[in-house]
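One structure, pasted below without further comment.
The other protein chains are all here in position, but one chain of the complex has been omitted.
And now, subunit A:
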Amino acid sequence: MSKMPASKQQTVDLSSLSIQNLSSVKKQLDEELEHLTASFQKLRTAQAKFRECVKAIQNGVNPEVEGKTILIPLTQSLYVPGKLEDTNTVLVDVGTGYYVEKTTTKAIEFYNEKTKTVGSNLDDLEKIITQKTQNAKVVEDVLRQKVLAANSTSSTS
């Protein structure tokens, strides 16, 4: 689950750090940001999938389809005709290889709940990402100033 960033716990004066230290801090922040944005994307896709499941149940599994012939995808491009035996219950993948039989209403509830949880995780993550981006920017600014200062007073020591 999402963790709060470890920074901000102790305050370090950035201007007291050396160029080397600063650039490693910057690098670390960049790596964290990359990781977080990747997670953000993955959560987005997961959320979209849950929403799709809800839609699939609403459109595909209801009493209206009872008795009607539907096409069942065996692969992405191969379909066979079939009929739904039972339009009341569906099997839901709850994770780690377990499937639970649920009524369509319960299943929709389940997916909506999932969408909501993922949504709140997304919100948290977004906050962390903005915070981190800001941190990275500040570090970059200080780093640039340091480099400039070092260049203008070069050939010391």
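Note that in this section a residue touches a chain if its C-beta (ideal position, glycine included) is under 8 Å from a C-beta of that chain, and two chains touch if they have at least 3 such contacts; residues count from 1.
The criterion applied here is as follows: contacts and distances are computed from a predicted model.
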| request: Match the chain absent from this complex view to the correct UniProt protein name in "Probable DNA-directed RNA polymerase II chain Rpb7", "Prefoldin subunit 6", "Protein ORM1" or "Trafficking protein particle complex subunit 2-like protein". | output: "Prefoldin subunit 6"
| said: With the missing chain put back, one of A:Glu66, A:Glu101 or A:Asp123 would touch it. Which one? | reply: A:Glu101
| said: Take the complete complex as the reference. Which residues in subunit A touch the chain that isn't displayed? | reply: 1, 91, 94-101, 110
